[in-house]
Structures are given as C-alpha cells and as structure tokens.
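Before I ask anything, let me first share the structure, which is written out below as structure tokens.
With one protein chain held back, the other chains of the complex are shown just where they sit.
Right after this comes chain A.
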Amino acid sequence: MEEKKNIDVLVKFVTKQKQYAVPGVSVSVPADASNEDLNEIIKTYICQGSKIKAADVPTFDFIVEGQILRRLLDQHLQKLGKSFENVISIEYFERLPPPTPKESLNHDDWVSSVHSTEEWLLTGCYDNTLHIWDVKNLGRGRIKDAHKLKIPAHNAPVKAVTWAKTDSDVKTFISTSIDQSAYIWKWDSNTNTVDCVSRCCGHSQSVECVAVDQLKGLFVTGSWDTRLKVWAVDDKKQSTDIQRDKEEEGENKKSKGDKVPKTTPLLTMAGHSETVGGVAWTDVSEIASASWDHTIRIWDTDIGGIKTQIAGNCAFFCISWSPLNKTLITGCADNYIRLYDPRSSEGTLCQQRFASHTKWVSSVSWSSTNQFTFVSGGYDNTVKQWDARSPKAPMYDLIGHKKRVEAVDWSHSKYIISGSQDCTVKAYTAKN
C-alpha cells in the first residue's frame, strides 16, 4: 500500500470545451489524486496556456475510462480493473452547478404529475384538478402571478399530464386520471381560457401514464387494465354521439362531461400482464412501455404489436426516453434506476444500474438538452440529479420535499420540476 502512495500515473487531459483546452501532452499526476487535485492541476495548465485568469476557471468533472471520477484516481482505476501503466486519457468538462431551489408551488392535494414547456408548467393534482403555471414568474416571489389557471378536470385524482402542442397560442394538453379516462384540453394562453376538446374513453381502469408524439400528433396512454391505447391529439372525426348511460351520468354530476365529445382509441395494444407504469415514444411509430409485470416492451404502432421485450426482475414504475442518446431509463421497485439501450443487440441486458434511492423510484426524466444527465424522484422524499457516467452516486440530491416524490420533469432547459405528496411542486434551477 505504501508503494502506491508514490505511484504516478501518466494522464492526458482532453476536453470538448475548446475554451478550456490544454496541450495534449501526457502529464504525470499522483495516483491518489482526488477530484480537487486534478482540478488544481488543470487550472494551472489552463492559466499557463491562455489569458484566462485562475479565478475564471470553473470547476471541472473528470471522466476516466467512461465513468465520472468520484473517488481517488487509483481507487477508480482499481475498481474498473484498469492498468496504471498506460497513459490514461482523462476527459474533463465543466461541472454543472448545483441546482438551487427556486420556487415551491402549493397545491390543495398531492401532486401526481408535472410537465413543463419553456413557458408553461402543467401540474396534475389528486384533488382532480389541473393547474397551469407561468414559468417566467417562478422564483420572483409572486406565486399568484405564476398561477394561471386551475381546471377541475376529472372525477378522480389526476395521474398524468402532458403538453401536446405548444407551437401556437392555443396550446393542447392531455390529462389522465384514475377515472379511467384521458382528456384533451385546449388552452388559450392569451385569454387564459380552457376548453375540453374530447374525452378519451376506452380504458377500464385508471389511466396511469401518457406520452405524446409531436410529429404525428398521436399520444399513447397506459393503464391499470394492462393495455396501451394510442389516440390522436386532433381527432377530426370526433364521435358526435353524446349519449351516455345513466350510471356514468350519476358519477359525473359535477363535471361538464356530457357536453364533451368522446373519442375512441386508434389502436389498442394488449400484452402486458400487469399495470403499465410508464410509456415513452422512442421513435415515430415506436413506443416503449414499462410495466409492473417486470418487462419493458417496445411496441410498433404501425403494426400494433410488440417489437422487443426487455425482461427485468422487478416491477417498473416509470420510463423516460432521451432522443439525444437514444436510451431508456426506468425506475424500479428494487430502488434502482436502470438504463437500457433498446437498439443494442444485448438490449435485454441492463447497461447501467444507478443505486442511491432508498425507496421506490417513482419517476425519472432525461434532461432535454444534455445527453448525459437525468433526474429521478423517489418515495424517499428526494429528487436526485444524475450523470449517466456516474452510476454509483448521484451528482446532486435535491432535498426539500417532505413526502414521497411522485413526479419529476426536466423538459425545461433551466428548471427541474418535481411534484410530491406533500402537496407542493418544487422548481430547482439547473443549468444543463
């Protein structure tokens, strides 16, 4: 052990950030260098080569052999089983600043789902309502300004929400609920009026998740009844029959449901044996669904059947697809987050396993701008920001929720939004 203390390793620093580039010479650094030591070294290098002042050099993170350096360099190499003798290429990049809590939005009941665009934030609540918030006014101490609209949408707790079309002033969004239906809404941001476009009937159990394909204008819902249904966002030939049987009428007294036209699914895909916990569009006509029956299935909407199946060994609660790196992450009942690559030949194998949550992982979300970072929320009341190259420890723990986190979202380039059972939605600023 004592020998190791004196070992130096030859490393080569590379970076993709050109402003901080250093000459590509092999440098000898002590093997037990920590992140801070390497930072010192790289800082002196940068200052030597350019006019950047030492104070302006940011803190870096280092990628050694494909994984972010989170411990001492020799331990890291030992863990990965790499030799000390070769020249080690260390890639460094500017460390993401820690997310800072920005705003806490209070709701009347548990928040089940959040989704944001660059401008607007949509939240679904267990008191059957939907809320629209103005992202611009977050963090300015004016929550009343930020809250745009409260929509008493469903007859039962809302389970999932998503924005469908946000390109014009009239924006479309979809909400699903335990009341076995999904609603398509149109909201005019100028007049702040909302209109229920249609009610999607077909599921026989609570609709747990929803995902929208922007290109084709389709969305898919997954339900407790183990089925996936694909619907059109803009249904031209909306069914005009408004007749409803008396049973339902009695249940939906308070809602204005009888005026809402019903739509039927374009496609129903059955195959899962248990609850579908999460769905994601992975391609134009490809859906990935995560289910409690311990499988992830990739579906083809054109043919309406299963393409591939990834078998796990525990229930999957949620799924997220990154178009940047084309991989899936799922939250599992055994407290792990698992990363899958559906394209790879060994797609059934878990590529990475992220361990840090101490309870179920209820939601995961890839960053919309960074291909390596994602965020996860768990029943251990924490939201964690991860780098896909650092599977053993998250980059940051976002603490603040007092109860189980039900939903996280990182669609906004600046904010990590999380909704929890403590009736709050919290927004954290995070640079991507």
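Throughout what follows, a residue touches a chain if its C-beta (ideal position, glycine included) is under 8 Å from a C-beta of that chain, and two chains touch if they have at least 3 such contacts; residues count from 1.
Definition applied: contacts and distances are computed from a predicted model.
Q: Which protein name, taken from UniProt, belongs to the chain you can't see among "Nucleophile aminohydrolase", "CAAX prenyl protease", "Ribosome biogenesis protein BOP1 homolog" or "Large ribosomal subunit protein uL14m"?
A: The missing chain's protein name, per its UniProt entry, is "Ribosome biogenesis protein BOP1 homolog".
Q: Determine which one of A:Ala156, A:Val170 or A:Ile306 touches the chain that has been left out.
A: Looking across A:Ala156, A:Val170 or A:Ile306, the contact with the absent chain belongs to A:Ala156.
Q: Of A:Gln67, A:Ser175, A:Ser206 or A:Ser320, which one is in contact with the hidden chain?
A: Looking across A:Gln67, A:Ser175, A:Ser206 or A:Ser320, the contact with the absent chain belongs to A:Ser206.
Q: Which residue from A:Asn35, A:Thr275, A:Ser365 or A:Thr424 sits in contact with the chain not drawn here?
A: Final answer for the missing-chain contact: A:Thr275.
Q: Which parts of chain A are in contact with the chain that was left out?
A: Chain A touches the chain not shown through residues 110, 112, 126, 155-157, 177-180, 204-206, 224-225, 247-248, 251, 274-275, 277, 292-293, 313-315, 317, 333-334, 358-360, 362, 379, 404, 406, 421.
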